[in-house]
Every structure is written in C-alpha cells, then in structure tokens.
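My questions all concern the structure below.
The other protein chains are all here in position, but one chain of the complex has been omitted.
By written order: A, B and C. Residues from 1 in each chain.
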Amino acid sequence: MKTAIVLGGSRGIGKAIADSLKSIDCDVIATSKNELDTSSLESVSSFAEKHNQVDILVLNTEDDWNHYHNQLFLGFCLLLQKIRVNDGGYIFLMSSNVIKEPNPKLIISSAYRSAFSSVFKILSKEFAKKQISCINIAPGPIHTDRTKELIDDVEAFAQTLPMKRLGKPQEIGDFVKSIVENDIKYLSGAVINFDGANSNFVF
Amino acid sequence: MKTAIVLGGSRGIGKAIADSLKSIDCDVIATSKNELDTSSLESVSSFAEKHNQVDILVLNTEDDWNHYHNQLFLGFCLLLQKIRVNDGGYIFLMSSNVIKEPNPKLIISSAYRSAFSSVFKILSKEFAKKQISCINIAPGPIHTDRTKELIDDVEAFAQTLPMKRLGKPQEIGDFVKSIVENDIKYLSGAVINFDGANSNFVF
Amino acid sequence: MKTAIVLGGSRGIGKAIADSLKSIDCDVIATSKNELDTSSLESVSSFAEKHNQVDILVLNTEDDWNHYHNQLFLGFCLLLQKIRVNDGGYIFLMSSNVIKEPNPKLIISSAYRSAFSSVFKILSKEFAKKQISCINIAPGPIHTDRTKELIDDVEAFAQTLPMKRLGKPQEIGDFVKSIVENDIKYLSGAVINFDGANSNFVF
Partner (left out) sequence: MKTAIVLGGSRGIGKAIADSLKSIDCDVIATSKNELDTSSLESVSSFAEKHNQVDILVLNTEDDWNHYHNQLFLGFCLLLQKIRVNDGGYIFLMSSNVIKEPNPKLIISSAYRSAFSSVFKILSKEFAKKQISCINIAPGPIHTDRTKELIDDVEAFAQTLPMKRLGKPQEIGDFVKSIVENDIKYLSGAVINFDGANSNFVF
C-alpha cells in the first residue's frame, strides 16, 4: 500500500486530492493548517520528524498573506529535505497560474510561487534519477470555499470564463489519482496549467 | 459508448493511445498512414466524409519531412473543420517538445508544430463553450520504432536523460485514457510537456 | 558604409526603421509591396538576385491574409537562403506579440509568425558563428496606418493600455538604430516584446 501526505488536505483542492488517493487505497495523511502550518519552520520540522518517509507528497497551501512569506518558500524547501520520498514516488506541487501571469492582487503569492517553481524544476532533475516524478499543477479558477470568499459573484465570474464555469476540485483530485493509479512517471518537470483554457499564452 | 479517432494509430504513441482507449470500452478508429495521409488534403477530406462525428479526436502524426509541409498544418485545420467533435468531447494533439525548444534537425517540424499549437490554443477557447477539452501533449524522448530509426545508440542516449530512460508510449496512452475515463475537462488549452524532466525551461 | 534592406519599408514600423538607419548613414533599400511581395516566391527570388548581400536585413511584413500563407513563411526562409548577410551583420525580424499570445482575429498570422520565430531561433545559433545577431522584435499595439484601419476608436483603445497610448513606430526605429549604431551583438536569439507593459505573461 502506498503512503501519501497531502498538505492542506482538509478542504478545497487538497481534500479532493486526498479523497481521490484514498479511493485507490492509498494510506493518506491529510493535514489541516492546525496540524502543519508551513509558515512555521518549527511546525514543519516537528511534522517531518514524525512523517519522514512517503511515496506521494502533495505540496499544497492556501493563499494567505502569512503563508506567502519566505517561510512558505523555505517551508517547502525544508519539507523536501526532511521527508524522504521513496523511489518511484511522486511529488505534486499545487502552484497557481499566477506563476506565469502574475496577479497584482496576489503579488507576494505570485512571486514566491514562481520562486518555488524554479526550485522544483531543478529538483525534478535530481529526483528523476530515482524515478520520482515532480509534477507542478498550476490551477486557474477552481471552485473552492476560498474562491467563494475572494469573489463576490461567482456565477457572474463564471460566465466570463471560456467554459462558463470554474474548475471542480475533483477534476484535480482525479487527475492526481490517475497519474498515480496508472504509474505514469514520465510526466515530470512540467508545469501543467489546469485552467479550462482561460490563460492567453500558448507557450 | 464513446467513439474515438486516433490518427497514426497503428504504431508508437498513437497505437498506445488507441489501445488505452479500447481498454475503457471506447469504439476506436485507429488510422494508419495508408488509411489517412494528413499530407494529402484529398485523403483528409475523403476520410472526414466517412467519419464526420466523434467524441474523442487524437491528432497525431509521424515526423516525416513530407508530413511537415503546410499540408500537415492545413490537414489538421481541415480535420477540425470537417469532423464534428461532440459536446463534452476531447481533442488531443500530439505535438512535441520542439514547439518550445526548436530542434535544428527537425526544423520544419519545429516550425509547423509551433504554428498548429498556436491555432490549437485559439480553438481551445472556442471549444470550451461546448465543454470540449483541447489538450496539447508535447512528448520528449519516447521509445518508439521511429526513435530507434533516428537514434543510433538508444541505450547510450537514455543514460544522458534525467530518468536514464526514454518514455514509454504506454505512459502517454494511459495518460490520455485517464483523462477520458475520469471525465477531466478543465485541463484544456495547456501544453503538457511529457518529457521526464528533460527540458530546461521552467516557465 | 553599412548596407541595409528593410522589407515593408515604405510605411509604418518599416519606414521608421529605414529612416532611423539612414540617420546613422546606412545605405538603405526600403522595399514597398510593389517592389517585393513576400507572398510571391518569384518576386522574392528575383529581388534576391539583385540584392544578394547586405549587412542588415529587416524582415518585416504587413498583416494581410494573403501574406500569411505558407508563401510568407517560405518567403522569409527563401530570403535567408538567397541573401548573404555579411559577417558581423544583423537580421531583425518584426514579428508580433501574437507569437506568444495568439489572437483569434489574426489566427493565420499568429500561427505562421510562431512558425517562423521557431526557424529564426534555430538560425540564430548558426548565424552566431559569424557574429551575426538575430533579433526578433515582437511589437504590441503600435500606432501605424494599419492600426488605424483595424481599430475603430484608437483613442478609446489607447486608454485601455498601461501607458494610455500606443507605441510609436519611431521607438522601434530608434531601437533598431541604437543596436546597430552601438554594435551590440550579444542581444541575439531573443524575442523582445515591445508592447508597453501590455502583455500579462512574465516568462
């Protein structure tokens, strides 16, 4: 049985991923912010002591200002140093489409997510030697509780999108599940824009 | 039952995709070059008359110089005009990592694949209105018969790659299957580099 | 004295570049569409016979549908085969910001400009051996006669842009002049978005 750690796994996209992995019999540890606060390096260290080995690691976090401190950036770096991902495992990074098209309302998030995506790319080449896939998923507008807080009229917003709807967390959950279930490993090192054809750049 | 057309489906990546779709009970038409030569607009038109409606369309072709004429480019354009993809369907484009990092040995292929990727991006926004997902898969080094023809010492080449191996066509086949099987639609308009962490750009 | 050929040099950006180069005493041949129609391979060949050597070559063209045929693409390829650019020279390509963010109203232009940008990148590495710089300038909204034809209310459009104005052809002319005048050669192989902070992608 494969083991998985899903950060921010108590709601939204993280929860969808955790549920999807459970459906294929993974042993999933889904952390809430209370259990693991990536903005506290102490919390990260303490967590990593207890859970220092895993098959599938999902780096995911919310979009709070506090999170997007260098602590967040360093928090993820620290996790990757402390938790051993088993050979043939997976590391999924939930970043955001702001890494390519930065958002003036999410300036710190845009910056630090870009920074960590850069580190993640470099690491993907290291992890490749052990057949560990590093998959950077960059979601666009996804329908989560957080989104409902941020956007006044979600329905009106949805009508401005190419698919006339936001993405469902379950679509990302199923995507992660499918990769793991089918043991697809060569999809590594890439940024996957998961945004329902919303971004304008092609390359 | 869903219907699928897989161009170049008699070998390599195309065959792997065709097989994967069959495994989830799709009704698959996998064309060989004899049945559909995308470099001949006549052949394209005649094919599209017989098969003018489908749920899943996989645009795939080999890397022959002859193919990489404007006929190829126009061939794909023509197919998308003539074949009606059903609402909620999929169009997969098998492009190549040369669309972002052009290859001097594949100059015409690099150019026309970039061109069609541009068209495909624009169309993804149109198709989104009907919940049709347009997914551009850009494979890096994949282990096909074609690769064996092109590369003298495949084993030595593999050792230069981050994963010390080429990708398996089946990994792409399984990827396409997973998307369809789980009805993941919000992954649209994106280029997915499927290259085992081989490319150097992050964004 | 340096010699320069500026395609489409009778108006708009091309004219501004031609004038700028003249101001630093280059011997400039600025072609109008009557003198060189890049959509006609015959016209291209005949022109290249007469002018088969140059220091500075500016590949520039208007956005007509007829131009954006494979003939255009092939036209530029043919020119680069037939005209010898002297060692230490320059090739400027006037492309467009549509090569990265394709425009649904300029679909063929978006596609073929992407295609030729790919070829141009590959060639930049070849030309580098002879210290010839290949500079791909991708203008955003520039105030030309063509723009006035395409956009109904230019003033209203300008107010939607970050600088509240379109770019001036002279800014591009001066840019090209400065590169040549200062013999800046290491700026090669890059795409330079010249769009007044209008695009949204950072990388």
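Throughout what follows, a contact is a pair of C-beta atoms (placed from the backbone, for glycine too) under 8 Å apart; a residue touches a chain by one contact, two chains touch by 3 or more.
Here the structure is a predicted model, which means the values were calculated and not measured.
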{"item": "Neighbouring displayed chains - absent chain, whole complex", "value": "A, B, C"}
{"item": "Residues from chain B at the interface with the omitted partner, ascending", "value": "100-102, 114, 200-203"}
{"item": "Touch residues of chain A, complete complex, unshown partner", "value": "70, 73, 98-99, 102-104, 107, 110-112, 114-119, 121-122, 125-126, 202-203"}
{"item": "Touching residues on chain C - with respect to the absent chain", "value": "99-100, 114, 117-118, 120-121, 124-125, 127-129, 131, 134, 140, 142, 161-164, 167-168, 171-172, 174-175, 177-179, 181-199, 202-203"}
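To be clear about the criterion, only the chains that are shown with their structure count from here on.
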{"item": "Overall pattern in which the protein chains touch one another (line/ring/star/complete/other)", "value": "complete"}
{"item": "Same-residue or different-residue interface between chain A and chain C, half as cut-off", "value": "same"}
{"item": "Centroid distance [mean C-alpha coordinates] between chain C and chain A, Å", "value": "41"}
{"item": "For chain A, residues that touch 2 or more chains besides their own", "value": "100, 114, 202-203"}
